[in-house]
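Apart from one protein chain that is not included, each protein chain of the complex appears where it belongs.
Read from first to last, the chains carry the letters A, B and C; within each, the first residue is number 1.
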Amino acid sequence: MGAGDLDTAFFAAWIEEIARTVGVEKERLTRLDAAIGDADHGANLDRGFTAITQALAGTEPDTPGALLALVGSTLIRKVGGASGPLYGTAFREAGKCLGDASEVSATDLAAALQAALDGVQRLGSAAEGDKTMVDALAPAVRAMSRAAQEGKEPGEAIGAAASAALAGAEATVPMQARKGRASYLGPRSVGHEDPGAASTALVLVALRTVVTR
Amino acid sequence: MGAGDLDTAFFAAWIEEIARTVGVEKERLTRLDAAIGDADHGANLDRGFTAITQALAGTEPDTPGALLALVGSTLIRKVGGASGPLYGTAFREAGKCLGDASEVSATDLAAALQAALDGVQRLGSAAEGDKTMVDALAPAVRAMSRAAQEGKEPGEAIGAAASAALAGAEATVPMQARKGRASYLGPRSVGHEDPGAASTALVLVALRTVVTR
Amino acid sequence: MKKLINGVDSVVPDALRGLAAAHPGLRVDVDNQIVMRASGPRPGKVGLVSGGGSGHEPLHAGFVGYGMLDAACPGEIFTSPVPDQMIAASEAVNGGAGVLHIVKNYTGDVLNFEMAAELCAEEGVEVASVLVDDDVAVQDSLYTAGRRGTGATLFVEKIAGAMAETGAPLAEVTRVAEAVDARSRSFGVALSACTTPAAGKPTFDLKDTEVELGIGIHGEPGRARSAMRGARELVHTAMDAIDEDMPVSGDNLVMVNGMGGTPLIELYVAFAEVSDYLAGKGARAARSLVGNYVTSLDMQGFSVTVCRLDDELTRLWDAPVETPGLRWGR
Partner (left out) sequence: MKKLINGVDSVVPDALRGLAAAHPGLRVDVDNQIVMRASGPRPGKVGLVSGGGSGHEPLHAGFVGYGMLDAACPGEIFTSPVPDQMIAASEAVNGGAGVLHIVKNYTGDVLNFEMAAELCAEEGVEVASVLVDDDVAVQDSLYTAGRRGTGATLFVEKIAGAMAETGAPLAEVTRVAEAVDARSRSFGVALSACTTPAAGKPTFDLKDTEVELGIGIHGEPGRARSAMRGARELVHTAMDAIDEDMPVSGDNLVMVNGMGGTPLIELYVAFAEVSDYLAGKGARAARSLVGNYVTSLDMQGFSVTVCRLDDELTRLWDAPVETPGLRWGR
């Protein structure tokens, strides 16, 4: 096991931190969704992560992979909307990618994030620039992979990924949406941050928060 | 024929003046009705007097009695609501009372107004103090009768009636309504001028305007 | 004010043109503002005529058709129609068995229908009238114009309509109409005022923290202003007022009616509470309606109407009806 490798408790703390920040930020996410969507993104994610917190209170899965898979399937079962299947698939694919390893290296995590992105794109077929969560997730995956290839420890790699996700989310502001509800607005979708990209940044920032504790 | 007796042309001018002032004041009447009723009194009277103007453009009745009877039946046929039958009956009864005389004295006019009041009360069974048009009409009738008994000319008698109607309308403000829609409000009807009393004052002020021309 | 209209003065005729275009089963006299069944009067059947101000749609015009009204006379917005309309309608639907006027208890409606009835009688059309006055928010005393007619109007029209369809005589149709009114009670709550086209702005101002209790159906304020509360508490206020006036029990016909601007999902939330309330009193909603039936333009809010059923009323309620606003059994 490499220095700084991540165990199940770490991932559980991550999920807990996501749940906490989604609770705090749900009004902001909903406001973003009101501007170019249907004003439910914050409530959707909050419902999902509240359900996850309850599920995890019962049984704590014993590998990171199993944990993320449970998170993914709970999201699929509880959230609905576009974000339910997309986030659900992301976590499920990440979990599957981690297999039954009990510790996760930076390289493993980069692969898991890549699997998450692949899942989202397979399902939603959004490319970068379409003003979706992909615009936050894809740069995060690239930053993470680069850091891992350069032999960085998970902490540092996660920091790079979080920064990239935040920048990616911000970069959605001038974009015109080509996927999801916001695409119906056409040019009027320009000038607003995509709610799904914003929540993806939040998920990666939560990861950074936990790794720097 | 006594000095200042009133002919058909005078009554036609009166009706024209009512139509004009109702047109000008309809928003105020509707506002009064919005406070304690259903916000249609101005529109109701305006619809009625617009129809009357059209009817009179076709045929000019040749006695005051016939003219007022036509006004009354047009109101009944066109206005609806509480004020249609009440005002319609008032004008009809006044017209009937004048018979086929071609000139109207102060005494005749007092009798006609009394007939109008009787008609309104027979139909609506409102007493003074119930916060209705009766609170403007009844004092106007009394003032007119007194002036006529004292041998006053129509001009003076009408002036007294108009003042009494205005005072009567104002006096409805502190009353609690016991008839019509406003009665549903119970104590909450207090503090507002009754729209029907206000429009009755307007009708008598129009009479004064015409007689002082 | 934003309204989907062509002009303040043409709302009623424009809507009547739309009604005619949408419902071939209706014959609509747009100029005289009379809505009748296209099939005309049925010889020997009592004719049912109602009417009132517009702005309460689907009441009344939406309830013209088999098993319910024979004709409706829509007035201007919130203004009772005029006798001419009622007379023409009564003559048009008279199948020789007389005509029942169904009149909501408002001074304007009462006076105009009274005048019409007198003139009908003079012209040889037998007319009876039933006055609907179900609103428990208004005290029925010497000091008011009596209780208002609200939601129960629909019940009276449906049940008397079914009775008329059986070929029952005028006295019998009138009896059952009166029975429905006597057994019905309503109470309404407004979350917002409505805007009439003529007034152009809300008829009263209500804060986000306030509701009006005991409203009628003409956009007027209610008996009292109160703090905004949850659906359960608001429904309890309404049901308590009804129950105090006529203790609820047994099988009832219950309507949770929207005032026009309240989403259907919220009316179902309210119905759940009404149903629970009744259960708590050992009563139940054996028949029910949930929706916008007796409205006040775009007002947000609801009313509850409860009619204590017996076998006859239940049977007549269940009988087929085919109108734009209410339809079953055919």
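Basically, a residue touches a chain if its C-beta (ideal position, glycine included) is under 8 Å from a C-beta of that chain, and two chains touch if they have at least 3 such contacts.
Source: prediction; values computed, not measured.
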* Asked: Among the chains in view, which touch the chain not shown?
  -> A, C
* Full-complex contact with the absent chain, from C:A22, C:A38, C:A121 or C:A171 -> C:A22
* Pick from A:T8, A:T30 or A:Q121: which residue touches the chain that isn't shown? -> A:T30
* Structure fact -> Answer key for C:V49, C:C73 or C:L267 versus the chain not shown reads C:L267
* Given the full complex, what residues of chain A touch the hidden partner chain? -> 30-31, 34-40, 42-44, 47, 76-86, 123-124, 178-181, 183-186, 188
* Contacts of chain C with the absent chain, listed as residue ranges -> 1-7, 11-12, 14-19, 21-22, 54-55, 57-58, 62, 191-192, 208, 211, 228, 230-232, 234, 256, 260-273, 275, 285, 288-290, 292, 295, 297-298, 300-302, 322, 324, 327-330
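Keep in mind that, in the parts below, only the chains that are shown with their structure count from here on.
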* With chains as vertices joined when they touch, what's the shape: line, ring, star, complete or other? -> other
* chain A and chain B, separation of their C-alpha mean positions in angstrom -> 75
* Starting from the mean Cα coordinates of chain A and chain C, work out the distance between those two points in Å. => 54
* Mind pulling the residue numbers of chain C that touch at least two other chains? => none
* Asked: Can you list the residues of chain A that touch 2 or more other chains?
  -> none
